[in-house]
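Structure in structure tokens, see below.
The complex appears here without one of its protein chains, the remainder shown in place.
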Amino acid sequence: MTTATATALPLFEPAQEVAGRPSFWSRALHSPTFMAGAVITATIVALVVLSPVIGRYSPDALDPLHPLSGPSALHWLGTDELGRDTWSRVLYGGRTDLQVGVLAVIFPFCFGVFIGTVCGYFGGRLDTIVMRVVDVVLAFPFYVLIIALVFAVGVGTHGIYIAFGLTDWVVYARTTRSATLLARNLDWVAAAQGGGLSRARVLWRHILPNTITQAIVYSMSDIVIVILAVVALGYLGLGIQPPAPDWGSMIYDGQNFLQNDQWMAVFPGIAVVFTGIGLSLLGDGLADVLRPE
Amino acid sequence: MTPFLEVEDLVVEMRRHGAAFRAVKGVSFSLERGDALALVGESGCGKSLTLRAIMGLLPSGGRLLSGRIVLDGVELRGGLRGRGRGYHQGERMSIVFQDALSALNPVATVGSQIAEAPRHVLGLGRRASVERALELLHLVGIPDPERRYRAYPHELSGGTRQRVMIAIALSSEPALLLCDEPTTALDVTIQTQIIALLADLRVQRGLSLVFVTHDLSVVSQVAEQLAVMYTGRLVETGPTATVLAEPRHPYTAGLLAAALDVDTPEREPLAIPGSIPDPLRLPSGCTFHPRCGLATPECVSTDVFLAPVGFGHCAACLHSSQLAAVQGAGRA
Partner (left out) sequence: MPETVPVPGAVPTTGTAVRPGPLLELDKISVSFVVEHGRVLRAVDSVSFQVGKGQVLGLVGESGCGKTTVAKCVVGQITPSSGVVRLEGRELGPKRTTEERRALQMVFQDPYSSLNPRMSVRHVLSELLRVHRLVPPGGIEDRCRELMGLVGLPPDALGGLPGQFSGGQRQRIAIARALAVEPRVIIADEPVSALDVSVQATVLRLFEDLGSRLGLTIVFISHNLAVVRHLSSRVVVMYLGRVVEEGNRESVFSDPRHPYTHALLEAAPRLHQTELVQPVVKGEPPSPIDIPTGCSFHPRCPRAEDLCCRERPPLEQVDIGESHLAACHFRKERFADFARQASPGRSEDL
């Protein structure tokens, strides 16, 4: 049986294009979630970074003539009971909080991803030991651990960094380990090893880019978690110590004035909420954009 | 005589990544009682969706836009939400899927799954439905039915699981059996057993059969009628033997030329140039034209429909007579 249509095979298929994959930025620009998150976060970061410029007063400057004043031309967001300008304090407080948030997450991220990858790939005794440690840490309620550690190590930012460093890595370790376990059995890993590439190369250059996505996305919301924890610590006097402004202590201080001078607590609160929204949307958006389809 | 099953102008819309497209475009066919039709095509041609549309079990994202399905004179309306057909007396059809392991409930014994329809659809009592399940296990050729009744799907081998699926399908006493690639995942020696079983059941129970597959080489053992699908449309229909011996659509001819036959190893398989188009960006006119050696400008501009090319044999091609001439010349 012959057919007029199927030809002796040209292995080449010139008519067929390889559908181009839009670049990262193109995909990012088309993801509403990512854009929303990026815009909000970028705005907040910009404002906070520019605080010396747009903050009209020093955060510690007292204006004894206008304590507890509402929003006005002189003080855009009002003043607290000591006459300190709320707008400036929100901006400088943002600096403190965002800085602490990001720095407190970096070490857990790096260490957690590293140890999770190693455990997932090699298994064995190391895996067993590390996972038991993870189980122990996760067994404690998060805030209990943080508070206990800050209390033990000492208050202030260094205490916060140490407390998070010791406890926050477990989530990254676990998610990365699961992702690595899954990836380890896939054919393309076998192919990479079979191609004569060293195990280290396969692990860090081939497997890791595929397993790190969840960790990256989680780190965004982790920053928010840290900021909220710092706020909570502030309530117990274990947070950022005065006179450095931070949103948590501002909200705490403003509690007493909620009846009449709500702005003292409300504005920092709004700042926390917006930061949380921005980072969460950014994290979600990243998850979408990083998916390798 | 009105046909037993009549499918008219079925149109199914699918949504993928937010874009909607017609995965099944105006498929029509009919089947006499006791007959079998093989629906053949490659991945993405819409054959499984056609089956599911008939059964009322479209996946999420799928929507039946239009079409009539008449079974034994009764027009089938949309099933109740979440339930396929076969759950109502009078809509007497069942479906057998490709992968028994994912189609069976992993936490229920196979016996209870077979007994479910007799109990809840046919209204038999508990003991009677267990009896019926044991009968069916025996009917589908599973040895030691009492012991197997209590087995869980993962404890059984692939072929046995497929037989269980067939037993479940038979348990609601259907007149029509829809099979979606039931032997594709099975070893070839087991495949012959399942095909023989289906043939037996057709004879014993007068079952009608619609058999979806991508494997042209099994259809001649399974069904007397053959329908070939490409990008959601039927491109050729007719008696199996005729279509396989004298295809009148270039796609069918291409599939046959690409197939390898174990008895003729010297023959070089010829690939069909190009590849299956993206359903969101289908070529105009006859969707096969970019890959077709007989294409003319007319093929690009006009929509092509099934037209008779022989007794009971239809093809959707403007140049089917030319194809016939080429084949005739090739044979001379």
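Each chain carries a letter (A and B) given by its place in the written order, and its residues are counted from 1.
By our rule, a residue touches a chain if its C-beta (ideal position, glycine included) is under 8 Å from a C-beta of that chain, and two chains touch if they have at least 3 such contacts.
None of these values were measured; they are calculated from a predicted model.
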item	value
Of A:Leu50, A:Ile129, A:Ala190 or A:Val273, the residue in touch with the unshown chain	A:Ala190
Of B:Gly61, B:Gly206, B:Pro269 or B:Pro308, the one touching the omitted chain in the full complex	B:Pro269
Full-complex contact with the absent chain, from B:Ser66, B:Asn105 or B:Ser157	B:Ser157
Contact footprint on subunit A, counting only the chain that is left out	9-14, 18-21, 186-188, 190-197, 201, 205-206, 209-210, 292-293
Missing-chain contacts mapped onto subunit B	36, 42-43, 157-160, 187-193, 195-196, 199, 202, 214-218, 220-221, 224, 241, 244-245, 254-256, 258-265, 268-272, 275-276
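Note that only the chains that are shown with their structure count from here on.
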item	value
Chain centre separation (subunit A, subunit B; CA means) in Å	50
